[in-house]
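The complex is shown incomplete by one protein chain, all other protein chains being positioned as in the whole.
Labels run A, B and C following the written order; every chain starts at residue 1.
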Amino acid sequence: MDPINFVILASILFAIGAAAVLLRRNAIIAFMGVELMLNAANLALVAFSRMHGEIDGQIMAFFVLTVAAAEVVVGLGIIIAVFRARQTISLDEPAELKG
Amino acid sequence: MSFTTPEIAWAPLTPLLIVLGASAVAILVESFVRSPETRRRTQLVLSLVALVGAAGAAVVQWATLDGAGTVVLDGMLTVDRQSLAWQVLILVFGTLGTLLFASRTRAGEEAFTPLGASAPGSSDETLARRKGLQVTEVFPLALVAVGGMMLFTSVTDLIFLFVALEVFSLPLYVLVALARRRRFLSHEGALKYFLLGAFSSAILLFGAAFLYGATGSTSYAGVAAGISSSTGTDALILAGAVMVVVGLLFKIGAVPFHSWTPDAYQGAPTPVTAFMGAATKAAATAALLRVMYAALYGLNWELSWLFWVVAIASMLLGTVVALVQTELKRMLAYSSIAHAGFILVAFAGLPDTALSALPFYLASYGLATMGAFAVITQVRERSDEGTVLGEATRLGQWAGLGKRSPWLAGAMALFLLSFAGIPLTAGFVGKFVAFSAAISSGAWPLVLVAVIASAAAAFFYVRLIVLMFLTDVPEGQEDAIEIDYSPLARTVVAVTAVLVLLLGIVPGPVLSAFENAGVLLLGAGG
Amino acid sequence: MFPILTVMVALPALGAVLLWALPGGARARAREVALAVTAIELVLAVVLFAQFDMSAAGSFQFSETYAWIPQIGTSWALGVNGIGLLMIVLSALLTPLAILAGWWEDKDDSRRTHYLALILLSEAFMIGIFAARDVFLFYVLFEAMLIPLYFLIGSFGGAQRRYAAVKFLLYSLAGGLIMLVGVVALYFQGPGGDQAFLTDNLTGLDMSTTAERLIFLAFFLAFAIKAPMVPVHTWLPTVAENARPGTTALLVAVLDKIGTFGMLTLCVALFPEAAHWAAPVIILFAVISVIYGALLAIGQKDMLRLVAFTSVSHFGIMVLGIFAFTQTSVEGAAFYMFNHGLSTGALFFVVGFLIHRYGTADVTQYGGLQRVVPVLAGTFLVIGLSALALPGLSPFVSEIMVLVGAFSAAKVAVIVSAVGVVLAALYVLLTYQKVFTGPAPTGKRAKVRELTRRERIVLWPLIALMLLLGFLPGIAIDAVREPAHDIVATVSSQEAGA
Partner (left out) sequence: MLDLTWLLIAVPLASAAFLLLAGKRADRWGHWVGVGASSAAFVVGLVALIQMLGLDSEDRAHAVHLFTWIPGGELNLDAGLLVDPLSMTFVMLVTFVGTLIHVYSVAYMEHDASRRRFFAYLNLFVAAMLLLVLADSYLLLFVGWEGVGLASYLLIGFWNHKPEYATAANKAFVVNRIGDIGLILAMGLMFTYFGALDFGSVFAAVPQASTAQLTAIGLMLLVAACGKSAQFPLQSWLGDAMAGPTPVSALIHAATMVTAGVYLIVRSAPIFEGAPAAQTTVAAIGAFTLILGALIGMAKDDIKKALAASTMSQIGYMMLAAGLGPVGYAFAIFHLVTHGFFKAGMFLGAGSVMHGMNDQVDMRRFGALRTAMVTTWVTFGLGWLAILGVPPFSGFWSKDKIIEAAFIGDDVQPWILGGAALIGAGLTAFYMSRLFFMTFHGKARWTDEQHPHESPALMTVPMIILAVGSAFLGLILATGDRFVTWLEPVTGHAEHGEPVLPAAVIMVATLLLVALGAWIAWRKYGAADVPETAPAASLATIAARNDMFQDSVNRGVFERPGTHLTRTLVYADAALVDGAVDATAHAFARTGEVTRKTQNGQVRSYALTMVVGLVIVILVVVQGGL
């Protein structure tokens, strides 16, 4: 299978992730969209790594996974704090900061 | 497959290692020192020692730098005068920020909530406060952020760029959420900042992946080589480059990637706003500089219009929206968007001089920002019963501040004038060198827009000065404002004010230092 | 050599610091301190004038050059030619008078101290600007001066003073920042190096025509705003109406001269080709200013606004003289800069005294004062006559030099400007008529105080000086003849080359 297909797939995944951020009101789902975008990048990295016939890209994917994990921790922490304060995780609700 | 131990030049990494090491120690302190008071003091001392020590180490590095600099970690990091200059700058902001973090002295008057995870007004929080709990995790968080930023200024590898970005961003997201007062706003700001930040990191990463795919390398040098060797222009390269640049523009706060700025600035605890406003912009500018000069220089022509458009949009939007703000922190946030535009003005055309102009610009901007927010921490509202509340950030509340506290108001005026670029302040010299850089690359129309924006921007800076000095305290509002007196915050105000003046009147030494820093090791162009 | 110019810049600045440093109790003496400082400054100015070598008035004298920010090519370079000398003398002369004129303005010691300190600071900046031999230094002082002025206007004065201050600042900044683009661009045209901004190093540059013209325009716009030319004049009436007469006197009499001074010493000297190129349009606007300013002056009820508009008209004459580029017209314009300072300064002072008595600047509130206060009336009339350039008073000599001198270069412009002569008579005499003639006032208004001794000390020396220079204008013309010659020569060499 041509690795370029994986790149295309990665792009589609990236777009889906972005769409999730744009469309979903639920903070967790939106956040998952971001994670999907990161993983799309991972897929692209791995695919390119394969195309170039070296492992740099794959190593990088590990870095990204680690960082993404840290991001999840922080992100969920914030979302939980918001939930505790407001009893909701709708992204549209906290909109006092504007203008 | 043989395994070679990587050669690591440790010495050039000393400043970075000091900060990151200290942050590790700080986390241990956080875990093992029980008494809140002792813990706070230990953390503060540790942070300051680490930051000042790191700055000292960076200066030593600067002095003993071998030739143009050193490539460390197999090309992942480059330590040259440029990166050292930025590191020193970030360490200065870090030190000042740390002082501000620790500034609230009155018992229970700190800016941060003692229990970040608890709901505002919940019994947990009340209990925590009654127990005298004090938040101390801000210190390690700040140390990590500083370390990440320092890294950010020195990386020469796209993946490492992403890692560094996350290293300094994640603690900031948390810091933004920790305001003790106006928790809802704080949470909201943090959530927005986090979500958009993560979003932009993903974009940056995806762009990095594209560049890797197109050039087969993630190191800047490799990317640059790949760009110059690619015949024609590869869509993958262009898309990747744009995405990387956009990720960095997000951190700088340039239009249309600016939306987080006002909300995060306003929601965050003011000391965090100060630190974030000054340091993030500097770190992101440094990273953008290096990416553009070391990796994407070959795309100069293709990308320059992007800088033009984004610069103009940032200057205009930042200025016009700041004109109509009535919330002080928000106004400064929009002002920072306009300043992002000015930064990009120097960028357009990628002149050599930008490498020395921008550090100076960010130094002047950052110092004024730190100073201005430090002043804001000192102006507090008071309820009808006389209890001191949070910062008074509505513009109207600053009426007559010049009478209440001439020195504080004077310092604020100085910072505002520096923002506006009035001569004899650092901001003027900063604008001058930035505009010089732009004009040297022929971008004078951009400079013309910049000066028009500056003139319009002067209006809202001046409006605050009018309020402070030329307007009387409103009738019956004499007791509505409490001027805090915190030695640490005052120190920050004094130091930044003196530096803003010094850099405005005798900027020579600093200018020549940055001139030395204006050469990149491994620059692809220039 | 004794660095007299640096001392003259530093002295008022230190005076300002001293005033601010005065403890609360000593602030009652702030006026005396300020007056002493400015008096010493005036003495220094007189020394400067006496020591100045008139036979070499075209070259910079008392030059001092110290490195300041070599990294960006600027130095603390001071020096004066004849024109700068006159302007410095004017600044040093009017500042103590402004202090005297406002002697009783403030009841509150602390406020007064602030006011005086700001005045002193402004003086330091003015003298620095007139002595600057470095474009960057000039620019820095030019812009930084806005701050004390801003506070002078915004803190002390009439009801709308804040609005006026902001308007002033934004107007000036808009011009100044565009000039900044020109300053930076000029740097890249110049030789660079440690002294890249020294005017000597920037004179006679070989620039592309387009660059020269654009930079010229950037400079010119800033100066046109400062020396308010139509249509960028509207800040001046607002400021005049709302600021203190003393402040406005300094502002219009001295500070606005920076506009024409800059046109002469920077715009024309550094960009002769562009100046020559732009002259027709500039002259057009100058003439419009002459007539427009005069007509608007006639239409004003507020005396301060009126005087402001007369200045718009007069600045038009100066600009006409400068850009006609004849020896006589340039001499006249430079001399007019000095005379207009005396005349308008006195006019603002005397209007201020009237307002002090009546509490209003509305001319319709006055009437018949000549019967009550003949000395004030006479003094006002003489000052008013100086504004309409009556022969015998020095403004006449300069105005006629401009008109007669510019005639060969710009006939139509002079003919139209000459109409301003009639309009000047109207605005001066109508004002005099409204304030001083008619039935003597009755009741409370009949008890108006005659010109006091302090007020005479403010006004009469100015009148005496105008009379002296009206008959012996050579004292001042000697100083401007050579600079004017150099300027005309520079421009006409362009003409020959073109």
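Methods note: a residue touches a chain if its C-beta (ideal position, glycine included) is under 8 Å from a C-beta of that chain, and two chains touch if they have at least 3 such contacts.
Remember, predicted model here, so these are calculated numbers, not experimental data.
Seen in the complete assembly, the chain not on display touches A, B, C. When you scan C:69, C:165 or C:230 for touch with the missing chain, the hit is C:230. Only one of B:92, B:214 or B:242 touches the absent chain when the whole complex is considered: B:242. Within the complete assembly, B:199 is the residue of B:139, B:199 or B:360 that touches the hidden chain. Touch with the chain omitted from the figure is made, among B:252, B:306, B:344 or B:412, by B:306. What chain C contributes to its contact with the hidden chain is residues 167, 170-171, 230-231, 233-234, 238, 292, 295-296, 298-300, 326-328, 331-332, 368, 370-371, 374, 378, 385, 390-392, 396-397, 400-401, 403-408, 411, 414-415, 418-419, 421-422, 424-426, 429-430, 433, 436-440, 471-474, 477-478, 481, 484-485. Touching residues on chain B toward the chain that is not drawn are 191-192, 195-196, 199-200, 203, 232-233, 235, 238-239, 241-243, 246, 250, 256-257, 259-260, 262-263, 302-303, 305-306, 317, 319-325, 456, 459.
Of the residues in chain A, those that touch the hidden partner chain are 18, 21-23, 25, 30, 91-92, 94-99.
What we mean here is this: only the chains that are shown with their structure count from here on.
Mean C-alpha position of chain A lies 25 Å from that of chain B.
A separation of 44 Å divides the Cα centre of chain B from that of chain C.
Residue ranges on chain B touching chain C, taken from their complex, read 417, 420-424, 428-429, 431-433, 435-436, 439-440, 444, 447-448, 451-452, 454-455, 458-459, 462-463, 466, 469-471, 506-508, 511-512, 515. Here chain A touches chain B in the complex through residues 7, 10, 14, 17-18, 21, 27, 30-31, 34, 37-38, 40-41, 44-45, 47-48, 51-52, 54, 56-57, 60, 63-64, 67, 70-71, 74-75, 77-82, 84-86, 91, 94-99, going by the rule given at the top. Of all residues in chain C, only 68-72, 139-141, 143-144, 146-147, 150-151, 154-155, 161-162, 165-166, 169-170, 173-174, 177-178, 180-181, 184-185, 187-188 touch chain B in the complex they form.
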